[in-house]
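First the structure, in the form of structure tokens, and then the observations on it.
Only a single protein chain was left out; the remaining protein chains are all shown in position.
Coming up: subunit A.
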Amino acid sequence: MSGRAAAEKSGAMTGANEFKLTQGPEDSVSAVKFSPSSAQFLLVSSWDCTVRLYDVSTNSMRMKYQHLAPVLDCAFYDPAHAWSGGLDSQLKTHDLNTDQDTIVGTHDAPIRCVEYCPEVNVMVTGSWDMSVRLWDPRTPCNAGTFTQPEKVYTLSVAGDRLIVGTAGRRVLVWDLRNMGYVQQRRESSLKYQTRCIRAFPNKQGYVLSSIEGRVAVEYLDPSLEVQKKKYAFKCHRLKENGIEQVYPVNAISFHSVHNTFATGGSDGFVNIWDPFHKKRLCQFHRYPTSIASLAFSSDGSLLAIASSYMQEQGDVSHPADAVFIRQVTDAETKPKST
């Protein structure tokens, strides 16, 4: 039974090619990540202290494991191992075949980001303790602690390089094969707090979003001719009663094939952008609340959209948290040929 059929049966369809995951987390979603090898499995980490594995083809939850405190990020090392970390500062790996946990190590403060670098075969974590730590996934054990100038808010892997976004709008580029020194120190070209950084699949650069409805497209090559190509644009802003409401852009995800990217904001919208022609390709319907996380599947056929209120307006009542799985088409994600 396909995910869509299962969803149709259970009444979970929320659009012609979109459905909501059943047995979703009981509090806000912090991250969604597809398995590297298949569009069938999705990891979802949440503020309800759990990490859940879903089979989107049957719209069912396959597994769930706990942390002591809210989980802020999760990542696949390989299709059988999930890694996660959060407010309890513990980095855990969970074997999805045996349903067994292992605590790999800790940071001195909550872990904010967990990513995997396939080229160097290392797990990377970033934390509010102002450090990035590397972990060997096989043993598993710590492979180094690297101080950052500020609390780590986001990070992304581009080939064998690591791009770290910290508080204070700093951006650092590290060479994962040589962590003795920072390869590039930059400052975000956006004036407001960095929210998310994601690297292009072609490893030429990265996209950086801020809390002020703006996204910058930047390049890694420091030469002037390449740096001149960088640009920024406004997005996720709504005009209401003459006031422009400017929303944080919380999530970015790249389509692995087309090098186009989706952004999700606290306005509840998801936009898909073509960075080469500097055009927006598509905007989906508005979701019930803020978009907390986005993930394209590795083949680019599905987009997981986590719609969770993120306390932008304080602790008020809000629509229920949900994860939507949407089938995306070339028309929505492929750059126009003209």
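Here is the rule we use: a contact is a pair of C-beta atoms (placed from the backbone, for glycine too) under 8 Å apart; a residue touches a chain by one contact, two chains touch by 3 or more; residues count from 1.
Throughout what follows, contacts and distances are computed from a predicted model.
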Name per UniProt, for the chain absent here [options: "Integrator complex subunit 11", "Zinc finger protein 207, b", "Vacuolar ATPase assembly protein VMA22" or "BOS complex subunit NCLN"]: "Zinc finger protein 207, b"
Residue in contact with the excluded chain [from A:Thr58, A:Thr145 or A:Ser189]: A:Ser189
Residue in contact with the excluded chain [from A:Ser223, A:Ser317 or A:Ser337]: A:Ser223
In subunit A, positions touching the absent partner: 28, 30, 47, 49, 66, 68-70, 72, 87-89, 110, 112, 128, 150-151, 153, 167-170, 184-187, 189-193, 195, 211-212, 216, 222-225, 227-233, 242-248, 250, 266-267, 310-315
